[in-house]
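What follows is a set of notes on a single structure, which appears directly below.
The full complex has more chains than appear here; those shown keep their coordinates.
Naming follows writing order (A and B), and every chain is counted from residue 1.
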Amino acid sequence: MSSSAGSRPEEALVTVELERVTIVAEAVLEARLLALLKAAGARGWTLGEVRGEGSRGVRAGEWQGNVKLETLVAPAVAERILRELAREYFPRFAVVAYTDRVRVVRGEKYV
Amino acid sequence: MDAFELLRLNLSSPMVLGFALGIVAALLKSDLRLPDAVHSALGTYLLLAIGLKGGAELAKVSPAEIALPALATLAAGICVPIACYAALRRFGRFSIVDAAAVAAHYGSVSIVTFTAASVFVEARGLASEGYLAALAAFLEVPGILVAIALARSARAGSSWSSSLHEVLTGKSNLLLLGGVVIGYLAGAHGVESVAPLFVAPFRGVLTLFLIDMGFLAASRLRDLRAVGPFLLGFALVAPLVNGFLGAALGSAAGLSPGGATVFATMLARASYIAAPVAVRLALPEANPALYLTSSLGLTFPFNLAVGIPLYHEFVCWIQA
């Protein structure tokens, strides 16, 4: 993992394993969740507008809809994000959060 | 024109019929909804249009002329949510946050109800004080803040200053207020240059928007059981009380019959755009089924179909 991803095809492609944290939450929380991510050390995020249903019923529409937020982070940051979420948001808001592992090209820059 | 004729006319207006179409579509489980982006754009249009008109009218009147109506607005803006809160706590035995959350909705402005009242008055051939739209813009704020203050004073709510920022810079507030300022500065002449967009098609846009609102209102009725008999009664009695109060207060402040009807509706309404977002963030422990179903599912349709003509009757009776 020390060599850079080169233009010479024979070189192995450098990837880094990172945690992908996915958060589905009510859209009104967007600004607060982004602040939470930053505070926990995330260097970037990607957000899509979605609808959904869970224990709090159907959620759809401009201000009643959900957002799906994904961030690629180091395991420690992931842990921090989830812990913070569980403490601040789970009891009172419609939020689902989970993680999995992905292999990121040039992943160094996200850690 | 007697009360029943008024009611009949109101119920056969394209606006109210559009609202009914939305309800029917929701009951049939048909997806008639406008795309979110379009719903949001029509909301933007309505807020700006009503603001522009209010601002242009504001530029025409002297401060003395609006002093009393402005005072009445401010007083109502502070007292209505407090009274609602007290009623919900004492008689309804609601929790502090739920009472505050519902009170915030009945204390904040519903620009669509306001607009429907203006259109109703206009369609009856009555004049109404145009600057009322500008006052409505100022009514948006205190209701929500008072309610959050009530919850906080009982240690249940969240930070004051962040709520203040959220309400003041909220999209709907800024558009309404921004419209008023633009209308005021551009004056009647300036507003006329954009009238083919912001004035002529206004009722049509409102009709389109109300189809969507009908759908949303009906979707809320799913939660009717969660609401319970007290809140159901509250959702129908509160607008009557507030509307009567508004009719009296507006008349006392010297408003015309048309203006007093609009003013009465302004107080009888329940917010369902600005308030829900602000309350969700400031009082997340409050149960949305309670405040959304009562304001959007019950009070809003009630006002649209029956309330507005009724408040007009109140005004006629008071001013007679």
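By our rule, a contact is a pair of C-beta atoms (placed from the backbone, for glycine too) under 8 Å apart; a residue touches a chain by one contact, two chains touch by 3 or more.
Everything numeric in this text was worked out from a predicted model, so none of it was measured.
Engineer: Shown here is one of each chain; what are the real counts in the full complex?
Structural biologist: Written as a formula in the shown labels, the complex is A x3, B x3.
To be clear about the criterion, only the chains that are shown with their structure count from here on.
Engineer: Roughly how far is subunit A from subunit B, centre to centre by C-alpha average, rounded to an integer in Å?
Structural biologist: Averaging C-alpha atoms per chain gives centres 38 Å apart.
Engineer: Which of the residues in subunit A end up touching subunit B in this complex?
Structural biologist: The contact residues of subunit A facing subunit B are 26, 28-29, 32, 61-63, 65, 92-93.
Engineer: Mind listing the subunit B positions that touch subunit A in their complex?
Structural biologist: Checking each residue of subunit B against subunit A gives 36, 39-40, 216, 273, 276-277, 280-281, 284-285.
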